[in-house]
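Inspection log for the structure reproduced underneath, given as structure tokens.
Only a single protein chain was left out; the remaining protein chains are all shown in position.
For chain A:
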Amino acid sequence: MRIGTLMLAGAMALVAGLATTTVDARTVRWARSVDAQTLDPMSANIGPTSNVAHQIYEPLVIRGYDGKLVPTLATSWRNLPDDATMWEVKLRAGVKFHDGSAFTADDAVFSFERARMPTSDYRGLLTSIESVTKVDETTIRIKTKAANPLLFENLTNIFMMSKAWATANNALQPQNIRERQENGATRNAMGTGPFQLVSREPDVRTVMRRFEGYWGRTEFPMQVTELIVVPIQQDATRIAALLSGEVDVVHDVPVQDIARLQQSQGIKVVTGPENRVIFLGFNVAPAELKSSDLKGRNPFSDQRVRAAINIAVNRDAITRVVMRGQGQPIGYIGTPFISGYNAALGAVPRYDVQAANKALDDAGYPRRPDAANTRFSVSLQCTNNRYVSDENICQAVVAMMGQIGIKVNLVAKPAAQHFPELQREELDFFLVGWGIPTYDAEYVLTFLYHTRSANNGTWNGTRYSNPALDARMIALQTMPDVTRRNAELESIQTQLKNEAIYVPLHVQSISHAVRGGLDMAVHPDAGAWFKLFRFQGS
């Protein structure tokens, strides 16, 4: 009896001891399918890379979970009253780098210079800047070439680095892949962010520890004391690691695993919309499609055919069945997150197979009894590793096209093959997705609809070209009057929607799975800010 009591007391003490350690340690192991490409925060403009950088480095502003700009290393910014091209930015005082040195205006000026160098992958976002100068220790001025009301929308991934550290560590320029070199920032880091780097093994693990001298130490929950990033490529292994308790957060949950994870004890799945639209595109220009059995004609150059396909795609069915309820059907390339979002344009057209069939008959593409009763055939090119369920979406589209007599051959390829073909304008009918990092509709127009040229229309794989609209799209970049700008946006987008150059499908949703009571949400940029997360019950 006595021994039993002792053992019980001992066991209880042990349990209590274990409980305190787990609460105190607060390590979070964060698994995702790919690793950051480099730790240099300016050399690769790719989500997983900047996402890791965001834990260590900070920009002047970030986007909150609602998509709105939040001051980070800048506390305020304003246009000078007499000069719309001059921005004055107040920097946060008392900010320290991980080595204890202070963050100053010199560091900010240096960081902007670095981000505008030829080897920086972010310089495309900063082309409107003419110069950045220091006013005093906590003030800088950014001069733009023309009035740019959207300047700060472009700064959410422009990270601030220490000039002294970069000088001492051979990292004055962003890591240059062209010169085939590593620099001091590839595997080391020195930021002002909530976590400081402990160790980095590319593709294996990256360990970070809470930075006790962080300026927001008391402002944010800062409950995670250690953050370990582990890339696990295989979906099944990633999910197994979560179920077995070896990782705490799975960043990208495959849709087929969501239901099962929701039923697992101690695991929570959070799902939310990303600031990204998935859509189909047509090659509208050539006289004849390469992949079609219809010779001498290009059905996609006919607006009536494109419009018919637009109403023959059952977006609700795709989000409900293929995406298992994840994703929001949409009628234009825009998300509720972006400025100037237009709900009327976003409304999904009514799904109507009969009307689509009739429109195709009227357009002069009858069903041909000698060709299995189809109107024409075409290849649909699709990625199979880039977007949520991308290949399955395309399979559904193939079936839907069959209902209106269009025979579609599905060709699914990895993104590494698909995107170059898209950019070479080799695809007749394709799937692609588009994120909107500036949270502004102009980004969609100049990249996807503008005529292909050196600086614009670089992702326009449709050969659509309308010089009059091009000029109006470019004018949007320097239009400060929001009301006038929104009216102009609506007018341009209405015309483009009627042309049906693309068939918008849905705003993509992504899911994170979390264990151990960590409170986590989905960010519209698909990123995560661990300084914000709390553990349940604390």
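Before moving on, here are some points about what is shown:
Basically, contacts are C-beta pairs under 8 Å (C-beta built on N, C-alpha and C of every residue); 3 or more make two chains touch, one makes a residue touch a chain; residues count from 1.
Rule of thumb we're sticking to: contacts and distances are computed from a predicted model.
Of the candidates "Pyruvate dehydrogenase E1 component subunit alpha", "CRISPR-associated endoribonuclease Cas2", "ANTAR domain-containing protein" or "ABC transporter permease", the chain left out of this view carries the UniProt protein name "ABC transporter permease".
Which of A:133, A:167, A:256 or A:385 touches the hidden chain is settled by the complete complex: it is A:385. Considering the whole complex, the residue from A:95, A:125 or A:171 that touches the absent chain is A:125.
Only one of A:364, A:402 or A:420 touches the chain withheld from this view, namely A:420.
The hidden chain makes contact, of the residues A:41, A:231, A:461 or A:504, with A:231. Which of A:240, A:285, A:347 or A:372 touches the hidden chain is settled by the complete complex: it is A:240. Seen from chain A, the chain kept out of the figure touches residues 37-38, 43-46, 121-122, 124-125, 175-178, 180-182, 186, 201-205, 230-234, 236-237, 240-241, 243-246, 385, 414, 416-417, 419-420, 423, 447, 452-455, 458-459.
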